[in-house]
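What you see is the complex with one protein chain gone and the rest in place.
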Amino acid sequence: MNDLTPDTEALVRSLAQRVALLEDKLAITELMTAYGPAIDSGSAEAVARLWTEDGVYDVDTGVMRGHAEITAMVRSQAHQSWIEGGCGHVLEPGHTRVDGTTAVSTCKSQLIIRDGDSFKVHRVTATRWNLEKIDGQWKVTVRTSRVLDGRAEARDLLAAGL
Amino acid sequence: MNDLTPDTEALVRSLAQRVALLEDKLAITELMTAYGPAIDSGSAEAVARLWTEDGVYDVDTGVMRGHAEITAMVRSQAHQSWIEGGCGHVLEPGHTRVDGTTAVSTCKSQLIIRDGDSFKVHRVTATRWNLEKIDGQWKVTVRTSRVLDGRAEARDLLAAGL
Partner (left out) sequence: MNDLTPDTEALVRSLAQRVALLEDKLAITELMTAYGPAIDSGSAEAVARLWTEDGVYDVDTGVMRGHAEITAMVRSQAHQSWIEGGCGHVLEPGHTRVDGTTAVSTCKSQLIIRDGDSFKVHRVTATRWNLEKIDGQWKVTVRTSRVLDGRAEARDLLAAGL
């Protein structure tokens, strides 16, 4: 047993690190999957909370900096019109790379809106989530979204995520 | 080593709990991702098996209670017409909260149907999965789906998932 135990101790230390990494990856998924329910229900504070206090949400149509600008977007007439008309921001699973307390996740999102008796894809967007673990909690520092309408910028964003 | 081992034992106990939680989260994902292949292939028994015996599937158009009503829906002319015409029920990753042997996962699903030479989004739906671990297996107790056509009910369902 004296032979076995030192090995076991080393294995336990290694498992602790590996489990922590798995937990980080699932925590990042939980953070990203909270965006959809929050944005489509108009829960402005819940949307903003996903970002750090000074976090940036950089979309084609403009850049929001900090919680106040993000909540203002959710409460804007433009966004409220999507919600009232019927919409869903649908996310695919992210391709996530964790490096210690920072991470990058790359994926696409669809904005689907009601169109008479059915729905249509208003846009499909390449999106990168820059994430940071602060006091044990993952937050978005910068989210960058570019519509996939053929522009090089959107393709470059996707290529950089590989 | 006598100093180290008690700490290691405590770490192992804690790792065992953390690994069990990670396993639960992935098991829930596996349960939810089985719905799509089952429903789109018309595998009625495989669909029903995801629910508990008396599980409920509550959709806008009606409530199904128990396996017999769920398999009847899959075998119905209405559902068979979707399948024969060409359709895909596409799910995004769920926002999942586990609390011991119960869990709630919130996400959106799209029903995409063939429309001539291409396809269209027939509907996008907010969906909540209430789950329970019974004899070591996660099952759906209630799944509630509300179309995102602007109705408050669908938004409330999403907000409650946060």
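Letters A and B mark the chains in the order given here, with residues in each chain numbered from 1 onward.
Keep in mind that, in the parts below, a contact is a pair of C-beta atoms (placed from the backbone, for glycine too) under 8 Å apart; a residue touches a chain by one contact, two chains touch by 3 or more.
Because the structure is a prediction, the values reported are computed rather than measured.
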Residue touching the undisplayed chain, where the options are A:A68, A:I134 or A:A159: A:A159
Option from A:S41, A:T71, A:Q110 or A:S145 whose C-beta touches the chain left out: A:Q110
Those residues of chain B which, in the complete complex, touch the missing chain: 2, 5-6, 8-9, 12, 15-16, 19, 22-23, 26, 29-30, 32-34, 36-38, 40-43, 46, 83-88, 90-93, 112, 114, 118-121
Chain A residues touching the omitted chain (full complex): 1, 4-5, 8, 11-12, 15, 18-19, 22, 25, 92-96, 106-108, 110, 120-126, 147-150, 155-156, 158-159, 161-162
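Here is the rule we go by: only the chains that are shown with their structure count from here on.
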Chain A on chain B, rotation in degrees - Cα superposition, rounded to nearest 5: 120
